[in-house]
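Just below is one structure, and these are the notes that go with it.
Heads up, one of the protein chains got dropped from this complex, but the rest are sitting where they should.
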Amino acid sequence: MARFFHTVLALTALTFAVAPPAVAETSDPVADATAFRKYFTEKFPQVKLEDFVNGAYAIDEAMRRQWQAIEQFPPYEFSLETGKEMFAQPFRNGKHYADCFPNGGVGIRQDFPYFDAKEGKVVTLELALNKCREANGEPPLAYDKEEMAALTAYMAFTSRGKPFDIKIPDDPRAREAYENGKRYFYTRRGQLNFSCASCHVQTPGERLRAEVLAPALGILNAMPIYRSEWGGMGTVSRRFITCNSQVRGVPLEPQAEEYRDLEYFLSYVSNGLPISGPGARP
Amino acid sequence: MASSIRVRAISSGDLTEVQVLIQHPMDSGFVKDGKGEIIPPHFIKELTFEHEGKKIFVADWGTAISKDPYVKFSFKGAKKGDELKVMWVDNKGESDTTTAKIQ
Amino acid sequence: MTIVYNGFRRLILKGGITAALTGFCNIPLGFAPARAAANDKYPEGAFTTKNQADAIRMLYGKAAEPSDKVKLDAPEIAENGAVVPISVGADLADVTSIALLVSDNPNTLAAFYKIPAGTMPSVANRLKMAKTSNVTAIVEAGGKLFSATKEVKVTVGGCGG
Partner (left out) sequence: MSMIQVGHLKSTLPLALAVLVGAAVSAWAASSEADFKAAYAAAEAANTEAGILRNQWTVTATALAEARKAAEKGDFDQAVTSSKEAEALAKASIFQAIQEKEAWKALEIR
């Protein structure tokens, strides 16, 4: 019966959430990114722009101290080392991950996701890694598991400090992917009727249970992350999936088009902020 | 196989600061897995540090040490280039040893 | 600030990998030095006791006195009970051991550190905390016991440490 009551609550909340009809317009990604950055820098005037990549630790001093204690010898170090070994290990055909990427895969994290004109879709780093494996006759890795996290951890690590450089080519399909990602970010879902923005735009810095919510600006720069709550590493895919379940929404399949578009949007609006992954988070 | 032990030992003046991180599940025996079955305890009980054959720090650990445990301490009497031996043994009798150079 | 910090992290990782290269796996511990004193034995009983006073008695055979010479650094609110960074230091001479206890964990004793002469009376580690609880540090110095206690709030429990 408790859930029955919740249903009524959820419906009531939905009714009150009815917004005045918004004017339909095509958005301007450059203006979006400027507004996004302005929103967060005005909300947290004491936080330096490049420090937003450290999530809640940029905002909460007590948490920052715990984090710094943990960063003295970060728990993602083992994963990072595994990732480095995996990256160097040749496939059975003798080729390497390095052969699939520009610059041998080193220092390129900031260029992902990108819009692939040939396929007409957004390609994330995780997707590119599995495409590379499949092109070389290897089975794909699970998107939400530790091996994928280890590989992306290593690739992020070699890119630390490089600013996100996401491009939206002059292609209506790329623009549409960006728009879809933006819509996904702001759309309320799950029984709790939360959007990504409910937590990471409207209430960052506040506590949800014990966790201090991270601002959306720079949130993907730290990926993948070691979460104490998981006792292990998680990819962008894993983070999106858990966010969905936490608001009691059924997650989409990893690397679903919606998730890739969301990553495209979120990365784009954090352009200029440095890659800081792998990160450690509660 | 890579060691389960990562050591950072940095000498500064007379003092050497030692930090280690060990890859170990540190299962307490109080946690259930996805199927609702208790994960049996599996944790490091003793961690020993030796410098020139002398024990300089011994940690006795129970079940409340975090997964992938970390410890930091400092000691006197070592210099750069000296070797530091680190060894652990857990409740199942498994163990690992490594030797690190003080930097 | 951040640039310096990133550089710092990059540096320390390199250190970790270098040290790792010298590692060996699963070499049995057959060579424990003969110097072993009575208190070198793993205090099995103290580690499996629920009650804090009992654990302290089993460990030392006496009780500890609160002292401001024991410096216990623990967060007021743990960001996650699974990993709570805690450190202890002491302004005391002749320190021979440091113990850490979490009063409301299933087993109260978390760690017992033996401090030989020449080793600083200071240690940092990461503990699991099942719920909000007092954390107590006990420093043994010159045969006497001194303690400090601090409450750590835990809202996301650390799996029943």
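Some observations on this one:
Per-chain numbering from 1; labels A, B and C assigned in written order.
Simple rule for what comes next: contacts are C-beta pairs under 8 Å (C-beta built on N, C-alpha and C of every residue); 3 or more make two chains touch, one makes a residue touch a chain.
Please read all numbers here as calculations on a predicted model, not as lab measurements.
By the touch rule given at the top, the unshown chain touches A in the complete complex. The chain not shown here is touched by just one of A:190, A:205 or A:272, and that residue is A:190.
Counting the whole complex, the residues of subunit A in touch with the unshown chain are 3-4, 6-8, 10-12, 14-15, 17-22, 31-32, 35-36, 39, 182-183, 186-191, 193, 195, 197-198, 201-202, 245, 248-250, 252, 258.
Convention: only the chains that are shown with their structure count from here on.
With chains as nodes and touching pairs as edges, the resulting graph is complete, every pair of chains being joined.
Taking each chain's centre as the mean of its C-alpha atoms, subunit A lies 35 Å from subunit C. Those residues of subunit C in touch with two or more other chains are numbered 12, 16, 20, 82-84, 87, 124, 126.
Across the assembly, subunit A contributes residues 70, 72-73, 75, 77, 81, 231 that each touch 2 or more other chains. Those residues of subunit A whose C-beta lies close enough to touch subunit C in the complex are 48, 50-51, 53-54, 62-63, 65-67, 69-75, 77, 80-81, 157, 160-161, 209-212, 228-229, 231, 274, 276, 282. Taken in their complex, subunit C has these residues touching subunit A: 1-3, 6, 9-10, 12-13, 16-17, 20, 75-80, 82-85, 87, 124, 126, 154-156.
Contact residues on subunit B toward subunit A in their complex (touch as defined above): 2, 6, 8, 19-21, 23, 67-68, 70, 72.
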